[in-house]
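Right, I'll just put the structure down here and ask away after.
Removed: one protein chain of the complex. Kept in place: all other protein chains.
Note that the chains take the letters A and B in the order they are written out, and that residue 1 is the start of every chain.
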Amino acid sequence: MSIQRFHVGKRLSEMVIHGDTIYLAGQVADDPKADAGSQVRQVLAQIDKLLAEAGSDKTKILSATIFLPSMADFPALNAAWEAWVPAGQCPARATVEAKLAAPDYKVEIQIIAAK
Amino acid sequence: MSIQRFHVGKRLSEMVIHGDTIYLAGQVADDPKADAGSQVRQVLAQIDKLLAEAGSDKTKILSATIFLPSMADFPALNAAWEAWVPAGQCPARATVEAKLAAPDYKVEIQIIAAK
Partner (left out) sequence: MSIQRFHVGKRLSEMVIHGDTIYLAGQVADDPKADAGSQVRQVLAQIDKLLAEAGSDKTKILSATIFLPSMADFPALNAAWEAWVPAGQCPARATVEAKLAAPDYKVEIQIIAAK
């Protein structure tokens, strides 16, 4: 099965496609000074953009693992998430508390999707 | 490849099947007031039930990611896990410490399995 990599850096690729399965790197906000809800929306927009490059979209997300440095942001996460996720086609999801690579980041989302 | 979703809510699906691969949402106990061992057993019973709906079972689990809010519950996790996991057919597994969505939850388990 073929492997395709997108936005390949020295440390990670933002997206790797293996056959019919798409793996995204953990996505964080471009503007880490924004509040939690805004960071979630930024991350979800990045996911949309990456999946579009693969010819996929958010209706084909299989699994999402969400890391929040503070579970106090769980309501803000869910508000932005529920406004974004397509009715009837939401993925399996797990959300846990974990600090991230830089202290300003308020959310990181790791996605597995179908092509 | 087909995508099938089970127990679809507004935020997540409890199970998503993509071709031959099954992704479960992070499973937590129905009774979060129970002790750690009991919560692990509840979670494992939910995994059994979900996999059965997919026509699969615990002998086909590929990978398990386990989140414990307190690593002091690692022995209780392992006792319940080892009593449940089929000899010779246990999955790849990673266990890390992470707080969960509600403070009473003592374990969350995320599963990838084969159909």
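Definition applied: contacts are C-beta pairs under 8 Å (C-beta built on N, C-alpha and C of every residue); 3 or more make two chains touch, one makes a residue touch a chain.
All figures in this text were calculated on a predicted structure; none of them were measured in a lab.
For subunit A, the residues in touch with the chain missing from this view are 1, 3, 5, 8-16, 18-19, 21, 23-26, 65, 67, 98-101, 108, 110, 112.
Seen across the whole complex, the unshown chain contacts subunit B at 20-21, 60, 62-65, 71, 74, 78, 81-82, 85, 87-98, 112, 114.
One rule holds for everything that comes next: only the chains that are shown with their structure count from here on.
Chain centres here are Cα averages; for subunit A and subunit B they lie 21 Å apart.
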